[in-house]
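Got a structure for you, written out below as structure tokens; questions coming shortly.
Excluded from the complex is one protein chain; the other protein chains are retained at their positions.
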Amino acid sequence: MPTTTWNRHHVLSLSDFTTAEYDTVLQTAASFQEVLSRRTKKVPTLQGQVVANLFFESSTRTRSSFEIAAKRLSADTLNFAAATSSMTKGETILDTAKTYLAMGTDIMVIRHREAGVPNAIAAEMDRLSVRVSVLNAGDGQHEHPSQALLDLFTICTLIDPANPRLQLLKGKKIAIVGDILHSRVARSNIWSLIASGAQVHLAAPPTLLPKLFAEYFSEETGDSSQDLFTISSSLPLPHSPLPLIPNPQLFLHWQLEPALQDADFVMTLRLQKERMTAHLLPSLREYHQLFGITRAKLQLCKPNVKVLHPGPVNRGVEISSDLMDDPEFSLIQSQVTSGVAVRMALLYLLGSGKA
Amino acid sequence: MPTTTWNRHHVLSLSDFTTAEYDTVLQTAASFQEVLSRRTKKVPTLQGQVVANLFFESSTRTRSSFEIAAKRLSADTLNFAAATSSMTKGETILDTAKTYLAMGTDIMVIRHREAGVPNAIAAEMDRLSVRVSVLNAGDGQHEHPSQALLDLFTICTLIDPANPRLQLLKGKKIAIVGDILHSRVARSNIWSLIASGAQVHLAAPPTLLPKLFAEYFSEETGDSSQDLFTISSSLPLPHSPLPLIPNPQLFLHWQLEPALQDADFVMTLRLQKERMTAHLLPSLREYHQLFGITRAKLQLCKPNVKVLHPGPVNRGVEISSDLMDDPEFSLIQSQVTSGVAVRMALLYLLGSGKA
Partner (left out) sequence: MPTTTWNRHHVLSLSDFTTAEYDTVLQTAASFQEVLSRRTKKVPTLQGQVVANLFFESSTRTRSSFEIAAKRLSADTLNFAAATSSMTKGETILDTAKTYLAMGTDIMVIRHREAGVPNAIAAEMDRLSVRVSVLNAGDGQHEHPSQALLDLFTICTLIDPANPRLQLLKGKKIAIVGDILHSRVARSNIWSLIASGAQVHLAAPPTLLPKLFAEYFSEETGDSSQDLFTISSSLPLPHSPLPLIPNPQLFLHWQLEPALQDADFVMTLRLQKERMTAHLLPSLREYHQLFGITRAKLQLCKPNVKVLHPGPVNRGVEISSDLMDDPEFSLIQSQVTSGVAVRMALLYLLGSGKA
């Protein structure tokens, strides 16, 4: 493990991550990536500690990734699924969290459909002066920091496997395409990519780019090259999905093409089919035609462009099926593998300080 | 671990627990409480043994507590949840239990909404002359022994942390407040508290105190100071919830105040909101007004009175929200922590005799 001074007690948001913290996560994850290539993929680091996966919103992929990460650190895991929980018995979420605290949980990994729940639980833990750490595994439309960190790790290790670090992305053009409005993945990625010095180009249909942005645009232009925003550092929760103020690295587009032009990386977002029923989208076919990523559209990008997707993928909607399976372009499988290494790193960094 | 002669093969009920058995559980739990304060909260005691959590009735709290207790003893755990079980395929409960037996389960932790199911499974295991132990984790309105033992441990360690033992409660006044009629927690607690020599005062609305009691009361009096009952040692299952015969330590009240007067400990019970629909309660607001525990009502008790609740709590119903969070009065978090230690003790005592 790299020697480091990691002082963060919870991982709730990337909004205030420092370059040193990003680099610590990236380097720690790189060490674990090496562990994962061994026959015995286990280290005794967190033996005797308890990681509770409190998934108030159901998830297969993220929960399994955290579970496997915890087990490879030799932690004991507890899984809580909302369906069978005492939540149905009227207990508050804070009381559920305090119950897991009282049982001896060391790290709580929390997913909830409401933004701000992990923050509220972390604040309560701090108020009680207890050592438990809270890790946000996705809260409403707010943030999903471990996903953004694994995306970052995937990209950085591609550029320099031996020494992944934030500054590798300086000056890179990265497109984020799709349902920006509802995406906690996009929100967390914007924080890390802006921090890295990359140029971040958001592309979405007008209905799926935050309404707040609309006022920054003139009616006449769909081209957003003059529309630059910075992300506010005090993110009010949970009502404002992405309040932005001008930032020279962030670009908004209501068409796909200007975002793809000369892009180094394209991050596609999952489209929740439920959006259709809310009349935010005309049809999946039209969405794919306008914003779906295909080989043809990738011609606009840099020659060695790579495509990311947080999964699960709607094949033929966000991305064409053949492109998704093409290892020359797709980093999707690599992201899943990075996810285990990055989550091991986060659990290690949060857990190893506990005495 | 304390040296002891523990001969009990199953823990189904506290009705026939001896003082020596109570004290063995309390002292063993105290040793594990110490283990839980270490960084590595794990001991190899039950390595290679299998603890199957057969929860035919869903539960988050109790199942997690048993799971974490088993893992800290290094046992392997199997979780069975009724929702996805073969029960839906028409298999009998005894056949399900025998299947887990045949797979090599060493200890079965069983919760079921019907009273007597753990007893029936234990009887079948004994008939088959197998070494598997059965631990009742709550059966219908019958008993919940591990909950009563953790309540006992919580109180006794408060009085004498170094040496928790049953006789510490001799002469203490303990109020049990709420839905006595439907509470397996109350039933198990009555056994242990009577055994300790405490004075046990039950307080509930007339609809939530066992109907069987009614015949012992004269119409004229709501004061039960002359109504003393002993618990029958042969508890018929599952029809009679709490058949009582006169006992000088047990008092019944249809108002809260005489139960609280000079009480050392107040045990509140969870109110199942379903009772409302059965017209057993007028409204939650009226219930809270009459039987909810508040700071004001605690004025009647001894100055250093403590409040317990098995959880999950309906805040503002059984107990006022601020009182629940006040560490000066509330033992609720402490109960959860005690639960892990007590369940480790029970699993250890049942499991360590197996060769």
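Residue numbering begins at 1 within each chain, and the chains themselves are lettered A and B in the order written.
The criterion applied here is as follows: contacts are C-beta pairs under 8 Å (C-beta built on N, C-alpha and C of every residue); 3 or more make two chains touch, one makes a residue touch a chain.
Computed from a predicted model, the values in this text were never measured in an experiment.
*Asks:* Which one touches the absent chain: B:N7, B:T92, B:S283 or B:N304?
*Replies:* Final answer for the missing-chain contact: B:T92.
*Asks:* Among B:F66, B:F80 or B:F291, which residue is in touch with the absent chain?
*Replies:* The single option touching the absent chain is B:F80.
*Asks:* Specify the residue from the set A:R113, A:R131, A:K170 or A:K273 that touches the hidden chain.
*Replies:* With A:R113, A:R131, A:K170 or A:K273 as choices, the missing chain is touched by A:K273.
*Asks:* I'm checking contacts with the chain that's been left out. Which of B:Q47, B:Q299 or B:S321 qualifies?
*Replies:* That would be B:Q47, which touches the missing chain.
*Asks:* Take the complete complex as the reference. Which residues in chain B touch the chain that isn't displayed?
*Replies:* 47-50, 52, 76, 78, 80, 83-87, 89-92, 95-96, 98-104, 354-355
*Asks:* Please give every residue of chain A in contact with the chain that is not shown.
*Replies:* Given the touch definition above, chain A has residues 36, 38-42, 58-61, 64-65, 67-68, 71-72, 81, 83, 273, 311-315, 333-337, 339-340 touching the missing chain.
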